[in-house]
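Below is one structure. I have some questions about it.
Every protein chain of the complex appears in place save one, which is left out.
== chain A ==
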């Protein structure tokens, strides 16, 4: 229990640092640590597979690409665009509204006990695979098609402009 609160504290601390860091690269590095604390959360919940996948996919791949892009663009504190007061005000109001909505939604849902496990072996690879491919086969396949369509869309966007302008570039 105390481990959970400690890790939860670290998660919130580092997520705040993501927002408050001036340098974009530092911000991404804090985001990496935040995702690492999420991995520890999964391990505490005995979801080893989810923990490792979170580790590989988010920390090992997606955030490497984030860092990659930021380093390519080489953004610094002084190149950060300064926004006008109206944009900032709109951001604050939008964020506040989102917060109210989230709090309202959370209050409506039934209380769960996240620290006490219902089924201890729920997170093991075997059980997860069986559940995914028996009970939730259709949602699983549909989400894979969703990912595929996103990939095809990305490839289309990347190649679309190249063809007509091929002679000029």
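Keep this in mind: contacts are C-beta pairs under 8 Å (C-beta built on N, C-alpha and C of every residue); 3 or more make two chains touch, one makes a residue touch a chain; residues count from 1.
Heads up, the rule we're going with is that contacts and distances are computed from a predicted model.
Colleague: So which of "Cysteine desulfurase", "Cobalt transporter ATP-binding subunit", "Peptide/nickel transport system permease protein" or "NADH-quinone oxidoreductase subunit H" is the UniProt name of the chain that got left out?
Modeller: Per the UniProt record, that chain is "NADH-quinone oxidoreductase subunit H".
Colleague: Looking at the whole complex, which of A:16, A:71, A:93 or A:137 touches the chain that is not displayed?
Modeller: Looking across A:16, A:71, A:93 or A:137, the contact with the absent chain belongs to A:71.
Colleague: Where the complex has a chain not shown, which of A:10, A:25 or A:45 is the residue touching it?
Modeller: Selected residue, touching the omitted chain: A:25.
Colleague: So that we can see where the missing chain sits, which residues of chain A does it touch?
Modeller: Contact residues on chain A toward the absent chain are 25, 29, 32, 48-49, 52-53, 55-56, 59-61, 64-65, 67-68, 71-72, 74, 124-125.
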